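Can you read through this structure? Questions will come right after.
Excluded from the complex is one protein chain; the other protein chains are retained at their positions.
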Amino acid sequence: MQDYTLKEMMAVVAAREIHNGDIIFCGTGISMLAAMAAKNISAPDCVIFFETGAIDSLLEEVPLAVADSRVMYRTALNGGLAEAFGTMQNRFTGKRVVGILGAAQIDRFGNLNSTVLGDYDHPAVRFSGSGGANDVASFVSRTIIFMKHEKRKFVRQLDYLTSPGWLDGPDGRKNAGLSGGGPSAVITDMAVMRFDEQSREMFLAECYPGISVESVQENMGFAVDCSRAVEAQPPTGRELEILRNRCDPQRLILG
Amino acid sequence: MQDYTLKEMMAVVAAREIHNGDIIFCGTGISMLAAMAAKNISAPDCVIFFETGAIDSLLEEVPLAVADSRVMYRTALNGGLAEAFGTMQNRFTGKRVVGILGAAQIDRFGNLNSTVLGDYDHPAVRFSGSGGANDVASFVSRTIIFMKHEKRKFVRQLDYLTSPGWLDGPDGRKNAGLSGGGPSAVITDMAVMRFDEQSREMFLAECYPGISVESVQENMGFAVDCSRAVEAQPPTGRELEILRNRCDPQRLILG
Amino acid sequence: MEKEAGKLLELKEAVARFVFDGAHISIGGFTLNRNPMAAVYEIIRQGRRDLHLYAHSNGQAVDELVGAGCVRRLEIAYGGTGRFAPTCIRFRKAVQAGMIQVEDYSNYQMTLRFMAGAMGVPFLPCRSGLGSDLIHHWGFSEDLRKTESRLPDEKMVVMDNPFGSWGETAKVVLVPAITTDVTIIHVQKADALGNARIAGLSFADVEQAKSAEHLIVTCEELVSTDEMKADPDRNCIPFFCVDAVVHVPHGAYPTACYGYYDYDPAYLKQFADYTRDDPAYETYLQDYILRIDDHESFLEKIGSETLGDIEADPETGYANNLDRR
Partner (left out) sequence: MEKEAGKLLELKEAVARFVFDGAHISIGGFTLNRNPMAAVYEIIRQGRRDLHLYAHSNGQAVDELVGAGCVRRLEIAYGGTGRFAPTCIRFRKAVQAGMIQVEDYSNYQMTLRFMAGAMGVPFLPCRSGLGSDLIHHWGFSEDLRKTESRLPDEKMVVMDNPFGSWGETAKVVLVPAITTDVTIIHVQKADALGNARIAGLSFADVEQAKSAEHLIVTCEELVSTDEMKADPDRNCIPFFCVDAVVHVPHGAYPTACYGYYDYDPAYLKQFADYTRDDPAYETYLQDYILRIDDHESFLEKIGSETLGDIEADPETGYANNLDRR
């Protein structure tokens, strides 16, 4: 029996993508937890940074929104949205920023929909919208994407393209006028997908222990290359201990 | 015998142009003194405001530059250049701003040169340049201009147009794309000139006591309409007392 | 000083004077923090209709205004309040039912649009939106834009960089300025003249404030001008931008006000429950807003125990170990 939840696995896997020196753009929920885990486990000199303008927050308690007062305590600087997005769009600091995003739909090039299902003018389902996601996806050096691994979320064609991934392939971003890098990893509750250096198409990189390549593929609306898939390293005892006891002792996000 | 200097006359005459509610953009020297005089004499609710970002400074001592620490003490807000010029360019607050400017040359439409004499690429004399003068002259509701009354300063043709007045006449500003108002008064050490509502050409409005219309005209490089000239009201005892004792007791600007 | 005297108003009076049916309006704060909730509830009580609301991620206040039927058009980046409502439910329902017209932007685009209004320029450039449907899908049609002078003719303009490849940039997106009839922000401290101070993050409040023709500032503490001028480096809004100052302690409740109180997790959770069906929401509207006289009475209904629970720790600025499950 595995002694960790899938949410814990996702947070730990994402934390491993973060390196010292990275400036982490955090959203709410699990993306914030992943950044807190990275900071506490493997990348103490990464900088946690919120679109609301908080830089290097202490985070003694887990914030439930990026505007939570908990992000304002003992920061390096309390600014506002203009400064935060300026940091990401800036040619020097933007290169150091890694964004963590989520969405309702993703396509094989890592483009994201967090706006509507159905027609934009008469949507079947309305979601929150871009927030800062489009900006982050447009500006920063690379993005990490959290997704629930469901067929209806991994789609051939987005209903609305909220945030650019690699757009339509290798030259997509350049043709659109975007600088910065695209998505580097998609972390789900089953697997980790990455993007081929040449084609910029999603491929299966890692399956979580006990999860088969077939079941990963079955739960996606498009085919991915599974030939490079390996088994993901489960969380270590130390990783779990820090995640549970230091990052989210109330299990506000871990559930 | 008059019991006041021409500098005192100029400061008082300028102060009278300022009304309660006006936000006064101040430069260095006599323009700052005029604003201080207005605030202390007739318009206690005008707001003194510097391009460096200081708003409603207390000014217990006269600043010798707009970046003097004396402008930072007990302000409503200490910002920076971006906020200051934003206030002037803003469609709502900009309408309340009155600018006070000076220059090396002025033409009959109140356009100003504070950059060079001679050819721009090989100037005979180089001055400080625009600073914030072009911005103020471009944005605000009206400007008041201080000039030394000399023939070489009131010229037919500027060597360089640093700051726009009425440009080439009634439609000049509109054609150039400028909103805001142009200059309303030119205050010299001999007289006060204003601009005709129709033609936007300078005319002589007031001569200082003891100064003849002829001598005013003789010291200008172009002809002005003198038919509307009246004698200026000399400073009152109260005006002089406040100017001397409260605004510039060290006579740093009054000399 | 025409704009400086007599600004200190009661909330009812400030809202009645500056927020009219059909007004173009923006509000400060972000998701569950420093929303001007007291003013928002007063707008709902006064039954304002057809508001044109500009929001980045204002969260709670947006959902309450939409839920109460005050809003006709909404320009927005994000309709959510963090974990309590990843998508605001009344907002979702209203959009799905076609009861409001909505047009989408990103947070940075909305920030720049307010900033353009504050700076007095018709647009600002950014590199957001390229290649995305934010640019292609307009919420307001070309026809509507032509007949409605308060809407720019185009949602955004994609332009080749007129300076060639300067700044390593081939294309920019120009986003049009917003200027509102009225903006409302809630701050920690203000004086009677209107000088205002925000503690913690300022979000886009300063840009929103300066892009307004009229500005209402509600404040936790009303302090002397002398106190404000003793530490001007902390002040964010100068008095000459402000039309009304309203002293409303707990004016951001149930959202947080850094240094004063936290958001109320119980209220926000209960609100989310009420939003899920229409009869329940009507009950909420009646019981918590419409049948209540003013914010003071609202706070009495909430109770001093709850307000005590969310009181901020003076060191951290939030309520330590608050039960937020």
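Order of writing sets the chain letters: A, B and C. Residues in each chain are counted from 1.
Please note the rule applied: a residue touches a chain if its C-beta (ideal position, glycine included) is under 8 Å from a C-beta of that chain, and two chains touch if they have at least 3 such contacts.
Remember, it's a predicted structure, so these values are computed and weren't measured experimentally.
Judged over the whole assembly, touch between the missing chain and the shown ones holds for A, B, C. From the options C:Ala177, C:Val223 or C:Ala319, the residue with contact to the unseen chain in the full assembly is C:Ala177. Within the complete assembly, residues 116-117, 119-127, 152-154, 157, 159, 161-164, 166-167, 169, 172, 174, 176-177, 179, 199-200, 233-234 of chain C touch the chain that is not shown. Although one chain is not drawn, its touching partners on chain B can still be listed: residues 28-29, 51-54, 60-61, 63-73, 78-82, 85, 89, 91, 115, 120-135, 138-139, 160-164, 167, 172-173, 176-179, 250-253.
Contact between chain A and the unshown chain involves residues 20-21, 23, 45-47, 55-56, 58, 72, 74-78, 86-87, 89-94, 96, 139.
Rule of thumb we're sticking to: only the chains that are shown with their structure count from here on.
The distance from the centre of chain A to the centre of chain C, with each centre set as the mean of the Cα atoms, comes to 27 Å. Averaged C-alpha coordinates give centres for chain A and chain B that are 57 Å from one another. Distance from the chain B centre to the chain C centre is 40 Å, each centre being the mean of its Cα atoms. Touching two or more other chains at once is no residue of chain A. Among all residues of chain C, none touch two or more other chains.
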